[in-house]
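The next block holds one structure in the form of structure tokens; read it before the comments.
The complex appears here minus one protein chain, its other protein chains still in place.
And then chain A:
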Amino acid sequence: MRKILIANRGEIASRIIRTCRNMGIQTVAVYSDADEGMPFVKEADEAYRIGEAQVNKSYLNMDAIVETALKAEADGIHPGYGLLSENAQFAQKIISNGLTFIGPSPDTIEKMGDKITSRKLMQSAGVPVVPGTHGIADIEEAKAAALEIGYPVMLKASGGGGGIGMIRCNDEQALIQHFASTKNRAKAYFGTDEVFIEKCIEDGRHIEVQIFGDKHGNIVHLFERNCSVQRRNQKVIEEALSPNLSQATRDKMYDAALNAAKAVRYENAGTVEFIVDQNENFYFLEMNTRLQVEHPVTEALTKLDLVKWQVAAARGEKLPLMQSEIQADGHAMEFRVYAEDPDTFFPSPGTITSLKWGDSEYARVDSGYESGSKVTPFYDPMIAKCVIWGETRETCLSNASAFFKETNVEGIKNNIPLFKDILENEEFQKGTYSTKFIEQLKSIKK
């Protein structure tokens, strides 16, 4: 591959461009009207406008993206994450046009994109799944299933992801209240109104295993990340390795993740997500068939470049390392800087008037913005990821505190003040937090 089109925007486009440049591969950026002049557009070797600001008129326009790749004579497309990254139709379209899709096969994407199908597949591969149902036909069936599973339950859209299309129901009344609206929303967002019910794991930890496969049947894991610091079911801080997890459980999770990957003959970068209860029982949640937002945490831990691995795997090369050669070194944390109110998590679009990141040899900042950049309401609120490394978790925490003392983002509301509160919190420092952590932190502050 000598030229890659990046079907994405912002920091992930910049990050892919960086690796391609190091590999001697030329890059093509595509941008919407709202993103003209953004750093990633300037950084790519070539850049093409693909449409208006709204995502469905630009970054979700498969025809425009593939046509641009053909016009620019690119030979591969990297989808980044979000947008079209887990769209099997897009992957197939790329392949059908004689281009290389940098990701897993369309068949794998399709199977794992449907939560009910993936639950069934994982069950047959011996991977523990959260107690729950397959598809639910109507409210009567939902009521009966929830009663058997026991409240609270999670009502989920089969096509859902990223926290969208799921709602907690504490009792039958809540289930009745949310059933029809969840089905409607699922249909609007994901094109199918199929929903199912899972047991709600209280005070659980969200831990996921990074896996990687090549076209020759080799599959490895690259350890796990704890992603339990969440607001609105979306991650805010991730760390690797997960604190307070026994080695025995860790090893079992790696085995389960590898079995999950083998069951679908997984190729390229992927993630197997688990929910872990207080007794360290773990259950499969979903498999993400793409590079994750938090992949730099794993890169900081392993000192590997996962985008480089992705390109090599897409070219048909064997994995560069065997399992025994992959080492976890020290501890890493990723902080997602969002343009949002740190108390209400309400979005805060606007212009960044000043941007200053802490100066630390232990920090890596992946940002798609610069001073003067406009954060528009069209895309997600993430403006940067700050990845901090330390020899131990304690050192990592102190490196992070020092980094954020020197960091300043002005012009838009952002969640850096929240990071400062979290870093000073005893439970976070001890690493004993669950997915309820931010909710509890907020109630303490009030």
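Some notes on this structure:
We take it that a residue touches a chain if its C-beta (ideal position, glycine included) is under 8 Å from a C-beta of that chain, and two chains touch if they have at least 3 such contacts; residues count from 1.
Basically, contacts and distances are computed from a predicted model.
Choosing from "Phosphatidate cytidylyltransferase", "N-acetylglucosamine transport system permease protein", "Acetyl-CoA carboxylase biotin carboxyl carrier protein" or "HEAT repeat protein", the protein name stored in UniProt for the chain missing from the display reads "Acetyl-CoA carboxylase biotin carboxyl carrier protein".
Considering the full assembly, A:Ala339 is the residue among A:Ala74, A:Ala339, A:Val365 or A:Ala400 that touches the omitted chain.
Checked against the full complex, the candidates A:Glu280, A:Asp380 or A:Glu427 give a single residue touching the omitted chain, namely A:Asp380. Within the complete assembly, A:Arg232 is the residue of A:Arg2, A:Lys71, A:His216 or A:Arg232 that touches the hidden chain. When you scan A:Pro152, A:Pro243 or A:Pro347 for touch with the missing chain, the hit is A:Pro347. Touching the omitted chain from chain A are residues 53-54, 188, 232, 339-340, 346-347, 349, 376-381.
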